[in-house]
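Next up is a structure, given as structure tokens.
Complex shown without one protein chain; remaining protein chains in place.
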Amino acid sequence: MSETLAIRLRIKHLLVETLHLEGSDPSKIVDDAPLFGEGLGLDSVDALELVVALEKEFGVRIQNHEVGREAFASVSALATFIDGRLAAAGNPDAGS
Amino acid sequence: MPGADPDPGASRAVAVTGLGAVSPLGWNLASLWEGLRSGRTAVGPFDRFHHSGHRTHIAAQVDLTAEPERPQNKTRMTVNDRFAVAAAREAVARSEIDLGGCRGRTGVYFGSSTGGMLESETYLEALLAAVARGRPPTSSLLASQQNNGPGDAVARDLGIGGPVQTISAACASGAMAIGDAIVAVRRGEVDVAIAGGSDSLCRLTYAGFNALRAVDERPCRPFRADRAGLSLGEGAAAVILEPLERALARGARPLALAAGEAATCDAHHMTSPHPEGLGAAEAIRGALAGARLDPSEIDFVNAHGTGTLLNDAAECAAFAAVFGDRAPDLPVTSTKSLVGHLLGSAGALEAVATILCLLHGEVHPMPDDGTSDPGIKLRLVLGRPLRLARARHALSTSLAFGGANAALVFTRHGDRDPAR
Partner (left out) sequence: MPRSCSHATEIGTLRAETVVTGLGTIGPCGHGREALAAALAAGKPVVVEVDRGAGLHREGGARLAALVKERDVSRWVPAAAARRMSFPSKLAVAAARMALAEAGIGATEAGGPRVGVYLSTTYGPGLFTEQLLRQILLEGAEAAQPYYFSECVANASAAQLAIAIGARGPNVTLTQRESGPLLAVARGAQAVREGRVDLALAGAVEEITPLLHALLDRFGALARKEGALAEMPRPFDRRRDGFLAGEGATLLVLEREDAARARGARALARVAWSGAAFDATATASDWGDGHAPLAAALRAGLDEVPDGAAGVGAVVSGASGARRGDRIEARVLRAAWGEARLPPVLVPKAVTGEYGGGILAPGLLALEGAQFGPTPGFGEPDPAAGVTPHRGGARPIPSRVLLTGLASGGAAAWLVLERAS
């Protein structure tokens, strides 16, 4: 599995565990589906909860102003964002 | 009218006859007023607990070394209890009321959201460490953690015999406690009410609000364009309430009339206010109706004004809805920019600040910090006090975590139209 796909799957698992989406199958979460508003229907507190989980999981630091809709719009967007942060930090987890 | 007294005309007028406060500006009312007038924030470095691991590092802290009078059983009291007792004692002293004859007819209506949490955190830390080492914890004080601690401490300190209750409704606790006290005095349940709130800084709320990314790294700038969150503070405030007739009969000087009160709930979201401030608007209207005032008669507003993006926008929307075209000209201030957000005692401290403004004929300013937000069309009082010598009626608002809203209306004594 490519690094990017691995990150996406980790994010999907995190979504289900962290946000208590009981009964949801992580592999069934669509990469580009909206996370907030429609789609999964998550809200601002879910976003913050996700931030704490992402920081712990990937060891990145997410600033207040980054907790916005663009980076968090979908699993794909999140994966790109995380990927970029890991690469910037020279982290071996980063995809190429 | 939701959440308000539907038949205020049949009720008795309620007077405020005493005020007391313990705040980051000092252990008494005089230091509070002097500090509020100055427009200089008390939010800055603090050492109530170690915060190097927290996201932010400032707060408005009460100087414990300046505590004037040590209550006898101080070792059994939490910091919160001490704030509350000091504020209540000052309010009673300033009211010149002789509680001796009426302790059974005096009630305590308090608000707190942290109770003894600060001390409980220390105890729990020690307990967890001891368990991890396989040793029993040292017998340190496990102070009462529950939120009724400060209110009960006030009641015990003053030997109260009437109803005693603590409301814990997050940021609206203090205002709701005062609201309940007003109603209790009006309906004759008590002759005297000691009402207020107390909260201390603690790790739980400091880390919690930071987890919500709701805390500004800099002292908060309510209603400004670059506002980035709230600043936390601590302290206590208390007011003495009694029927106006009774106050006058005993020769007391009423400081203000507690003219109206109302409480509502957004029922919208656990941490975000209704974006249009609908619940807050209903609370304001309810308090105005109780005071038999038209919105146009309010001379200034002490807003909840936390400095978060969402609260200030929602609150501004509520003001626009209630005050209409007049909203942009209505002087608005927020005590939180000076003393921080006192959570459970915020509403009480702000009621005290509102009454002080009425008494002195001037609205205290906020620090002249930040830039104007074009979406916030309010007449903010910045830098210097705004002289309003003829101000008669003022509104204080509280919009809480969890959606509870409270509004209080105070009227300068001597201006109440007896025909109302």
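Letters A and B mark the chains as written, and numbering starts fresh at 1 in each.
Criterion: a residue touches a chain if its C-beta (ideal position, glycine included) is under 8 Å from a C-beta of that chain, and two chains touch if they have at least 3 such contacts.
Note that the structure is a prediction, hence the values are computed from the model and not measured.
Asker: Among the options B:Ala30, B:Leu64, B:Leu128 or B:Ala225, which residue touches the chain absent from this view?
Answerer: Considering all chains, including the one not shown, the answer is B:Leu128.
Asker: Touching the hidden chain in the complete assembly: which of B:Arg105, B:His304, B:His364 or B:Arg392 does that?
Answerer: Of all options in B:Arg105, B:His304, B:His364 or B:Arg392, contact with the hidden chain holds for B:Arg105.
Asker: Specify the residue from the set B:Arg12, B:Arg218, B:His268 or B:Lys377 that touches the hidden chain.
Answerer: Checking each option in B:Arg12, B:Arg218, B:His268 or B:Lys377, the one touching the absent chain turns out to be B:His268.
Asker: May I ask which residue of B:Arg76, B:Arg253 or B:Arg387 touches the chain that does not appear here?
Answerer: In the full complex, the listed residue that touches the missing chain is B:Arg76.
Asker: Which subunit B residues touch the hidden chain?
Answerer: Given the touch definition above, subunit B has residues 2-7, 51, 53-55, 76-77, 81, 103-105, 107-108, 112-113, 115, 121, 124-125, 127-128, 131, 136, 142-149, 152-153, 155-156, 158-170, 176, 180, 183, 187-189, 203-204, 206-212, 263-271, 279, 282, 400-404 touching the missing chain.
Asker: If the hidden chain were put back, which residues of subunit A would touch it?
Answerer: Against the missing chain, subunit A presents residues 19-23, 45, 48-49, 52, 55-56.
Keep this in mind: only the chains that are shown with their structure count from here on.
Asker: For subunit A, which residues count as touching subunit B in their complex?
Answerer: 43-45, 48, 51-52, 64, 67
Asker: Report the residues of subunit B in contact with subunit A in the complex, numbered from low to high.
Answerer: 211-213, 228-229, 269-272
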